[in-house]
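A single protein chain has been omitted; all remaining protein chains appear in their positions.
So that you can tell them apart, the chains are marked A and B in the order they are listed, and the count of residues begins at 1 in each.
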Amino acid sequence: MNDKPEKLIDKKGVRLDGRKADELRPVKVQVGVLPNADGSAYIEHGKNKILVGVFGPREVHPKHLSMSDRMVIKCRYHMAPFSVQERKSPAPSRREVELSKVIRESLEPSVFVDLYPRTGIDVFIEVLQADGGTRCAAITAASLAIADAGIPLRDLVVACAAGKIDDTVVLDLYDAEDKLGMADVPVAYMPNLNAVTLLQMDGVLAPEEFETAVNMAVEGCKKIYLVQKEALRTKYMTTVVKEEAEE
Amino acid sequence: MPTFFEKKQLVTPGELLAEGDYQPGENTYMEENRIYAQRIGLVDAENKRVNVVALRAFYVPKVGDIVIGTVIEVGFNGWTVDIKAPYTAMLRASDVLSRPFKPQNDELSQVLNAGDLIVAKIASYDRAHDPQLTVGEPGLGKITRGQIMRVTPTKVPRVIGRKGSMISNIKQETGCQIILGVNGVILVTGKNTADEELAMMAIRKIEEESHTSGLTDRITQLLKEEKSKMEENKT
Partner (left out) sequence: MSTVLTRVKQKQIAQLIDAGKRLDGRGLTDHREFTIEEGLIERAEGSARIRLGKTDVLVGVKIETGEPFPDTPNDGVLTVNAELVPLASPNFEPGPPDENSIELARIVDRGIRESKAVDTEKLCIEPGKKVFVVFVDVYILNHDGNLIDAAALAAVSALINAKMPNYEIEDGEVKIKTGYSPLPLKSHPITVTMAKINDKLIVDPWIEEEQVMDARISIAINDEGNICAIQKGGAGFFSPQKILEASKLAQEKAVELRKKLGW
């Protein structure tokens, strides 16, 4: 096994990857990258590389899964076999099944499901490379893909995790910190509505530490939200120029 | 009572547009007394009504819309038609056949088969039922010639232009017949493929540059230039 580092964060508050406690990894997003999908987005969050395609609203098959008064949201979180250190079998693992569910539940509050009864949207998340915090990066991209599909939303959903390494609460753990750290708290958030739509925690945290972690994660979310909005503006701004009076 | 945007500003879903004495218009929603955007688009207010012109939206059927669709299935008493909407549409046999319909005798696939294109009108549609189509009016029915292209439905009004100016120019310059489905599917029928491609290129350009000004003139200019090139190549 690899030798475990002595400390994950040193006395000066610098982490193994050079970041400070409340520093995010770099985030880059692109919208509208898959020509065949109704909406799509690609995100690089630290070393995470995740692609999301959205189809719909469209009729639900099999029909008995459709709901007469609202839209159904289906979500599949899946990791490519080459996305992790040790090749992962392509068959869905229990973790992927759970994540598919919690990610769906994080996106659903943002969608106006009552507007299009008897239809469904499919959200397909493919993790091409994983380095800790994939569910958060996936949610950030998935929400953009849903907006890119022209589906009406209450707000974009953005996600970020906080956690504890050694004795310090830090923002945005990468894989090594998640594995060797004391706790991980992923949070998904709709900033304009101050609504947390995903919250999980594993590890051990004193209640005050948990409060610090949640607040830190929410602040991280707000920063990534700006990146999301910018990505949408970039895609749709290229054809928009201030309109003058027409002849 | 404030608004939080400039005229025609690009807004994203969830962005706060106004607070107080305003009404939520297109692609917006209201929470308590605040109005937020639902889609990516350009925001504007008209008489206290805040609207967002969506830059990205799918087609939602409305009774009376002319649409172009593809037959996907021949059923027992009609056809299922893909109109590029969240719901598939139905065209009843009784609507197409001018005489009473006998399931045993009439072979529906002879009339319309899977893969056929039709121009139709939305006859009925509501929350509980899929849209029903009709082809019982002049100009509607099976498409036999021409080329099909798709634009995002929000751009169709731009292709039409103010008082139809844009679409008339294209028709004039290319000599093509153009049917614009409200669902973003467009049929271009010309005397030859070169004319049809010219018209299609112009429409694609409109979709790309839809929010620039002076577009109608530029398109007309472009069409004239291309046509003279075509004439030169002929001689």
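Everything that follows uses one rule, which is that a contact is a pair of C-beta atoms (placed from the backbone, for glycine too) under 8 Å apart; a residue touches a chain by one contact, two chains touch by 3 or more.
Since we're looking at a predicted model, the values are computed, not measured.
A.B. asks: Of the chains you can see, which ones touch the chain that is left out?
C.D. replies: Displayed chains contacted by the hidden chain, ordered by label: A.
A.B. asks: Check the options A:Leu34, A:Leu199 or A:Met237 and report the residue that touches the missing chain.
C.D. replies: Spelled out, the listed residue whose C-beta touches the missing chain is A:Leu199.
A.B. asks: Which one touches the absent chain: A:Leu8, A:Ile125 or A:Val185?
C.D. replies: Within the whole complex, the residue contacting the unshown chain is A:Val185.
A.B. asks: Touching the absent chain: which residues on chain A qualify?
C.D. replies: Its contact residues with the unshown chain are 1, 94-95, 97-98, 100-102, 105, 108-109, 185, 190, 193-207, 210-211, 214-215, 218.
In the analysis below, only the chains that are shown with their structure count from here on.
A.B. asks: Could you list, by residue number, the parts of chain B that touch chain A in their complex?
C.D. replies: Residue list for chain B touching chain A: 8, 10, 12-16, 27, 29, 31, 36, 38-40, 42, 54-58, 60, 86-88, 127-128, 162, 208-214, 216-217.
A.B. asks: Can you list the chain A residues touching chain B in their complex?
C.D. replies: Result: residues 38-39, 56-59, 68, 110, 112, 116-119, 147-156, 190-193, 228-229, 232-233, 236-237, 239-247 of chain A touch chain B.
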